[in-house]
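What follows is one structure encoded as C-alpha cells, with my remarks underneath.
A protein chain is absent from this complex, but the other protein chains hold their places.
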Amino acid sequence: MSEKTEPNAPRGWLYRAWDSDVSYSFRTSPVAISAGLVAVIIILMAIFAPWLAPYDPYDPSSLDLMDGFTPPMEPNAFTGNVYWLGTDNQGRDIFSTILYGARISLFVGFAAVVFAMVLGIAAGLAAGYRGGWLDSLLMRVADVQLSFPSILIALLIFGVARGFIPPAYRETMAIWVLIVAIGLSDWVQYARVVRGATMVEKNKEYVQAARVIGAHPFKILVRHILPNVMGPVLVIATIGLALAIIAEATLSFLGVGVPPTQPSLGTLIRIGQQYLFSGEWWILLFPAVTLLALALAVNLLGDWLRDALNPRLR
Amino acid sequence: MLAFIIRRVLQSILVMLVVALVSFSLFRFVGDPINSMVGQEASIEDRAALREALGLNDPFLMQFMRFIGNAAQGDFGISYRLQQPVMELILSRLPATLELALVSGVVAFIFGVGFGVYTALRRRGWVSNSIMTLSLIGVSLPTFLIGVLLIWVFAVEFQMLPSFGRGDVVRVGDWWSTGFLTHSGRLSLILPAFTLGLYQMTLIMRLVRAEMLEVLRTDYIKFARARGLTNRAVHFGHALKNTMVPVITITGLQLGSIIAFAIITETVFQWPGVGALFINSVRFVDVPVMAAYLLLIALIFVLINLVVDLLYYVVDPRLRADRAAARH
Partner (left out) sequence: MAQPLLSVRDLVVEFPTRRGTLRAIDKVSFDIQEGEVLGMVGESGAGKSITGAAIIGLIEPPGRIAGGEIRLRGERIDNLRPEALRRIRGRRIGMVFQDPLTSLNPLYTVAQQLIETIRTHIDLSEREARARAVALLDRVGIPAAARRIDDYPHHFSGGMRQRVVIALALAAEPELVIADEPTTALDVSVQAQIIDVLKEICAERGAAVMLITHDMGVIAETADRVAVLYAGRLAEIGPVRDVITAAEHPYTRGLMGSIPTLTQTADRLVQIPGSMPRLNAIPQGCAFNPRCPEVFGRCRVERPDPIDRGSRRQVACWLYDTAKAEEAGNV
C-alpha cells in the first residue's frame, strides 16, 4: 500500500529530512532528553573528577583507617570528619571514589568501544571488499564468537591474557588488558554491518569507475563506503558503550578487573556487598545508583538512536 | 540434510580444536608446569628427568595430541590451588550449576514468551508499556547488581530468603547432588534463579515481541484475518507458531549464555558451582582449571548449537522439504 509510505525524492532532500528527523525525535522525546542529560552530567563529573573530588582515593597516604565506615553526613566517631556520602572500609570518601570510579568505568568503556569499532570496521571493510577466503574466515570467526555471550568472551580473554602476563605486571597492565578483552569481545557487530554495506557498495558504478582511474582501494573505502554505515555504527557504538561499562563493572565486581587500589564502580559494589549484613548500606547504595543511572542512560540513548535512525520501526 | 549435519559436526570439531589449542597453550606456556609440581628445592637433574617423563620435550604437535587425548578422557591434571584432580572438582560442582541454569532457563522462557506475546498483541496500554519499560531496565542492569539488590531487599531487609549457598542438598546417584528435594535447597534457589533468569527473560520477551509484530504484518496473517478466522486462531494458531521458529533457535542458544552468566550469579550468591570455581581460577591463575573450564564451556556451546540446528529442522517444514529433496 504505497499510500502510507513516504514518496520518493532526490537523495539530498531525503538525507536532510532524515537528519532533521533525528533531531526532531530527540527534541520530542522526554526519555532521550533526560537520558542524555544524565549521561552528560556523569561524564562531565568523571572528566573533572580531580577538581571536583574532595579527596584523592588513589593516594594511600591520604587514607586514615580510623575514618572507615563513616555514615553519610555524620561525623566519624573517632576523627569527627564528615563525608557527604560516607566512607568505605578503608576510610575512602565514597563520593570521591565514585567520581574516580566512574572515570575508570567510562575510560575503559570508551576505549573498548573505540578499539572494537576500529577492529570491526577494518575487518568488515576487508571482508566485504576482498571477499573470498578472507571473508569466509572472518565471518566464520564472527559466527563462532557471536554464539558466545560477550561478557564470557571478555572474561576468557582476560583470564588467558592474565595467564600470559608475568605476575609483576598484572596490576599495572590490568586496565589495558581489560580494554582489549572487552574490545575483542564486541567487534563482530561492526564488522557485519560494515561488511554488508561494503559488499553492496563495491559493485556500484562509481566505485568501479574510481578503481578504473586507479584510485587506491583504501581511499575508495574510506571516502565512499564509510559514510554510508555511520548511522548503524553509531547505534552499535552507543549500545556497545553501555555493554562495555557493564562488562567492566561486572569483571571488577568479580574481582578480576581493575586492581583494588584503583576501585571502579564495580569494585565499590563488591566491597559494599560484603558490608550489607553489618548495616553499612551506603558503601553499596551510592555506587550502585551511579552505575545504574549511567548504564540505563546510555542504554536508553542507544535505544532511542536506533529507533530514530530506523524509520521502519517508528 | 545429511550433508548439512556433517558440515555442522565438522565445524564444531574445528571450533573445539581451536579452543583446545588455546587451552593447551595456556596449560603449557603459562608459568612453568614443573615449578608448580615440584617446588623450588628440586635439583636441576630432577627437573630435567621430570620434564622428560612428562613429555615436555616432545614436539609441540605430539604434546598437543596428548593433551587432547587426556582431555577426551577427562584428565586435565591437578588444580594448582586446590591440589585436587580438575575433573573431580568440576564434576562435584556441575550439578549445582546445571540445576540453577535449568530453573532459570525454564522461568525465563515461560515468562519471556508470555510477556512477549502479551506486549505484541496489546501494543498500547499501560500494562504493556510498564512491561516494556521494566524490560529495558532489566536489560540495562548488570546481572550482579540485580543479585546484590535482591539480597539487600529479600535477605537483609525482609530476611525472607537465604542470600548464599545451596541450602541442604541430597545425593542422588553416584555424583549428582540436588537441592530440589529439600526445603532450604528450594528456598536457596529462588534468588539466584531469578537473578540469572531475568536478563534472559527480558531478551526472550523482546525477541518474541519483535518477531510477533513482524509476523503479524505478514501477508499470510492478513489473509488469515481476511478469511474470518477468530482472533484466537490468528494470534495463537498462526502468528505464535511462526514466531516460535526463530525464537526457539535463539532461546536454545541462550541456554549456553545462562551457563556462562552463572559465573556472575554464582559469585554473587556464593553458589558452589563451576562458575565460581572458574572465577577463582582466573583470580589465582589456576591454569589447569581455567583450561578445563574453557573446553567444557566450548563443548556445551557447540553441543547446544548443534541441537538447536537440528531442532530447527524439526519445526520448519520448509527445511524438511530440502532434506527430502536432498535424499532423492
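First chain written, first letter: the chains are A and B, and each begins at residue 1.
Note that a residue touches a chain if its C-beta (ideal position, glycine included) is under 8 Å from a C-beta of that chain, and two chains touch if they have at least 3 such contacts.
Since we're looking at a predicted model, the values are computed, not measured.
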Inset, instruction - From the listed residues B:Phe29, B:Phe60, B:Tyr220 or B:Phe236, report the one that touches the chain absent from this view. - result: B:Tyr220
Inset, instruction - Specify the residue from the set B:Leu54, B:Ile137, B:Ala233 or B:Leu253 that touches the hidden chain. - result: B:Ala233
Legend entry - Which residue of B:Leu134, B:Val245 or B:Leu306 touches the chain not shown here: B:Val245
Inset, instruction - State which residues belonging to chain B touch the missing partner chain. - result: 218-220, 222-231, 233, 237-238, 241-242, 245, 315-318, 321
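Here, only the chains that are shown with their structure count from here on.
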Legend entry - Distance from the mean Cα position of chain B to that of chain A, given in whole angstrom: 24
Legend entry - Of all residues in chain B, those that touch chain A in their complex: 11, 15, 22, 26, 29-31, 136-137, 139-145, 148-149, 151-152, 156, 163, 253, 256-257, 260-261, 263-264, 267-268, 279, 281-283, 285, 287, 290, 294, 297, 301, 305
Inset, instruction - Spell out the part of chain A that touches chain B in their complex, as residue ranges. - result: 140, 144, 147-149, 151-152, 155-156, 158-160, 162-164, 167, 242, 246, 249-250, 253-256, 266, 269, 272-273, 276-277, 281, 284, 288, 291-292, 295-296, 299-300, 303
